[in-house]
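The complex appears here minus one protein chain, its other protein chains still in place.
Letters A and B mark the chains as written, and numbering starts fresh at 1 in each.
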Amino acid sequence: MYELMEKLFPICRSITGNGVRQTLSILKEEIPLSIFEVPTGTKVFDWEIPREWNIRDAYIIDPEGNKIVDFKQNNLHVVGYSTPIDRDISLEELQQHLYSLENQPTAIPYVTSYYKERWGFCLTHHQRQKLKEGTYHVYIDSELKEGNLTYGEVIIPGETNKEVFLSTYICHPSMANNELSGPVMATQLIKWLLQQKQRYTYRIVFIPETIGSITYLSKHLLHLKEHVIAGYNISCVGDERAFSYLPSRQGDTLSDRVALHVLKHKHPKFVHYSFLDRGSDERQYCSPGVDLPIASIMRTKFGHYPEYHTSLDNLQLVTASGLQGCYDVFVECIKLIEKNDYYQVNCLCEPQLGKRGLYPTISTKETSAQVRTMMNVLAYSDGKRDLIEIAETIEESAKNILPIIEKLLEARVIQNLNNGVLK
Amino acid sequence: MYELMEKLFPICRSITGNGVRQTLSILKEEIPLSIFEVPTGTKVFDWEIPREWNIRDAYIIDPEGNKIVDFKQNNLHVVGYSTPIDRDISLEELQQHLYSLENQPTAIPYVTSYYKERWGFCLTHHQRQKLKEGTYHVYIDSELKEGNLTYGEVIIPGETNKEVFLSTYICHPSMANNELSGPVMATQLIKWLLQQKQRYTYRIVFIPETIGSITYLSKHLLHLKEHVIAGYNISCVGDERAFSYLPSRQGDTLSDRVALHVLKHKHPKFVHYSFLDRGSDERQYCSPGVDLPIASIMRTKFGHYPEYHTSLDNLQLVTASGLQGCYDVFVECIKLIEKNDYYQVNCLCEPQLGKRGLYPTISTKETSAQVRTMMNVLAYSDGKRDLIEIAETIEESAKNILPIIEKLLEARVIQNLNNGVLK
Partner (left out) sequence: MYELMEKLFPICRSITGNGVRQTLSILKEEIPLSIFEVPTGTKVFDWEIPREWNIRDAYIIDPEGNKIVDFKQNNLHVVGYSTPIDRDISLEELQQHLYSLENQPTAIPYVTSYYKERWGFCLTHHQRQKLKEGTYHVYIDSELKEGNLTYGEVIIPGETNKEVFLSTYICHPSMANNELSGPVMATQLIKWLLQQKQRYTYRIVFIPETIGSITYLSKHLLHLKEHVIAGYNISCVGDERAFSYLPSRQGDTLSDRVALHVLKHKHPKFVHYSFLDRGSDERQYCSPGVDLPIASIMRTKFGHYPEYHTSLDNLQLVTASGLQGCYDVFVECIKLIEKNDYYQVNCLCEPQLGKRGLYPTISTKETSAQVRTMMNVLAYSDGKRDLIEIAETIEESAKNILPIIEKLLEARVIQNLNNGVLK
C-alpha cells in the first residue's frame, strides 16, 4: 500500500481533470477498475457537474526575478480550480490572493474554489512574511472548460446480489492521510476480496468527494437502496495515532454494529464520534431519503490532526504500519459481515457435549473459560440473535466465537438459520 | 405584574367567597375574563362543591383587653373556613385552636379546614409564647352558607381549535409566590397572546386549587382531552432563587419536551423534580383517565422554600425580576409550541448551498459554526423529527435554529410538513 501511495503522491488531483484520470489509470494496473466520465453540465440532484479543470504550471516571480512559489515544487501552492493569469501585480494586490496559516507557519494550506471563479496561491506563513514591496509576476497556466467528471468502480460478484459498498475519494492533490490512504486501502481490500469467493457482492468506488458521491448516487440510488446491506467510507486510514469511528446517520445499521464490535475488541481506546462530526461522503450516503448504511472507520479523523489539509499531511504522516492496522480492522469487519448469521441450537435443554468430546468427562471445581464460552454460545443460539448480538451478549469477540460456532455446526449441535439474505 | 400583585395582595381569598370574586373582578379590568359560578352541592366527580365561606372580621382579646390577633392586620390569622364564634374562653381551651410554627417563630402559618367545621387562629410562635393565663375573648364574624364556587376563564381563538391550556389558582389569602405570582403571570401572558395571531387556541383558567380544577374538569373533560396539545400549571413563579420543572405524569408530552428543552438551554441549573413531588392542580390534570399533557415550570417549587404557606411568603419574596425571568421562559415555551413542526429537505443528498449564497465559496481548513449548524439542521430535516427533536439531536437550542430554518424555508431548500394539527 505504501509503495502505491508513493507513486500516486505527486499527481495534482482535483474534483475533475487529468489528475483524476492519471490516478485511476495507475490504480487500473492493480485492480479491474471500470472508469466512467460524466459530462460538464449534467444535473445531479441539486447540483451540476462543473467545468473540468486542468493545470500545467504556476508560479510567482518576485521583484528580484526569483521564482518564489512554484506549482512544480508542490501542487498545493495553487488554489484548486484557479483561473489562468499571467501578469505583473503589486504586493498589495497579490496579498488578496495569498493563503497561509498564521498558527502553522511552516505549512502550505490546501485551498479550493470549485464553484466560484478566482485565482490564488498558497504558501507557508514564514514565506509570506518575507515578501517585500515591489512588483511581482503571477503566472497560472490552467484551463477551465467543458469536460467531464471522472470516477472508477469495481464490482466483485458474490453468491448473492446483496452488496457491501465501499467508497473512497481521489480529488485531493499531494496529501497522504486525507486522500491517498483511502484509495490505496480500497485497492488492497479489492485484491484480498478477489482472492476468495464471497457471499456478498462488493461494490467499491473511487470518486471525487461530494460532487462525485452525489453523481454516483444520482445514477445508482434505487439499486443501492435495494441491495446495499453494509458499507464504509474509507478516508484518513493511514497514520499511527488513533482509531476512530463515525456512525451512519441512523447509527445502528449492520455497518455500525460490526465496526463498533470490532473496534471495541481490537482497539478499545478508539474515539467514538457522533454523526454531527461527519465531513466526508457519509454526508451524502446518509442524507435523508438516501439513508444508506454507511459508517466510517478511520485512524485519526479528518479535521482532528494538525497536518490535515496542509502540506504536512505527507508521506511521513502515513506509515505502512498505520495502513496495515486499519486494513486489519476492515478485513475483520468484512469477515464478520460475511458470517453474521442467526444460529439455533438443535435440541431442547443443553445438548450433551460430553458424548461429542466437547466437554470434560470429569467434573471438578472449575470450568475452563473455553467450555464456558461454548456453553454461553449455546445458551444464546436461540435463532433470534445474530452472531454480533450473541457475541455482545456473552461479552466475547465475534472473532473468537466463530471457531466455536464452526465446531458446534460440525457436531450438528446448532444449525445456521442464515440471515434472510441468501435464498 | 408586580403592581397588579400589590393590588391583589390584601384580599382574603379562599376556595369560595367574595375574596375570589373581588380578585377576578380586578383581573377583569386587565383581560377579557369570563366569570362562572357553580352552586354549593354540585357533584364534581368524587367531590361536591362546599358551602361558600365569607368573613368580615376576627380577633382575639387578651385578658387585659388588648386586641392581640387581628384578621384586619393579616388575614392569615384566621384558619380558612373557620366557623363563627364570639365568646370568652380560657387560655387552655384557646390553645387547642391556635396554630404556630415552633421552628419558624416569626411566621404566621397558613391553615385551612375546608371540609370539616372548626375554628382557629394562626399566629407567630413568638406571640403564642407570650400568652398568659386568663380569660380571652375570641371573635370570628364569618359565614358558611349555600352559595357558589367562582372561577374565571379566558379563551383566545387561534387558527386551529387545538388548544394550549394554562391554569393558575386564586384561593390563597395574602401570600405572594404561592398564589399571586401565578395569576399575575397568567394575566401578563394573556395580554401578550392577545397582541398577535396564534396558531393554537389558548385556554387560561383562574380557579381555586383542587376543588376548582376538579370542577373545571368535570365540566370540560371530553373537550379538553380532545383538543389540548400542551399546557402548564402556573404556580410559584415569582422568587429569584431557582428554576424548577415538574413533569406531567406521562413525562414525555409536548409540554414536557418543550419545557425541558427551554430550561436546559436557558437555565441549565434548573431543578428537575419527579411527578412524585407534585402538589398543585397537576394532581388533577394528570390523574389516571384525565391524563392531560400538563407540566409545571416554576421558580422555587411549592414546599421547597421556607416561606411557603406562611406570612413570610410576601411581597418581598417575589420580585419584578423574578417574575420577568419566569415570564420569559413561558413565552419561549409558547413560541416553540407554536413552531414545533416537521421539516423535510427538498432534494436528495445535500443541497448546494453555495449557489444560494448560504455557503462560503472558498474551502479552507475550517468550517464556521453557523455553516455547521445549518448543515446539521439539513441532515436531520428528514420529515420524521420535529423542531424540538432536531434541536436536541444537533445539540443546539431550538430558539437558535429557528432563524436558520426560516432562511432554509425561504431558499426553498426545506419544506414545512407541519405537524398534523393544521388542516
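Convention: contacts are C-beta pairs under 8 Å (C-beta built on N, C-alpha and C of every residue); 3 or more make two chains touch, one makes a residue touch a chain.
This structure is a prediction, so every number in the text was calculated from the model and none was measured.
Within the full complex, the residue among B:7, B:137, B:283 or B:407 touching the omitted chain is B:283. Only one of B:76, B:94, B:214 or B:391 touches the chain withheld from this view, namely B:214. The chain that is not drawn here is touched, among residues A:312, A:345, A:374 or A:401, by A:345. Within the entire complex, the positions of chain B that touch the omitted partner chain are 45-47, 79, 99, 101, 109-116, 118, 210, 213-214, 217-218, 221, 249, 275-276, 278, 283-284, 286-290, 308-310. Residues 344-345, 347-352, 354-355, 361-365, 375-376, 379-383, 394-395 of chain A touch the missing chain (whole complex, contact as defined above).
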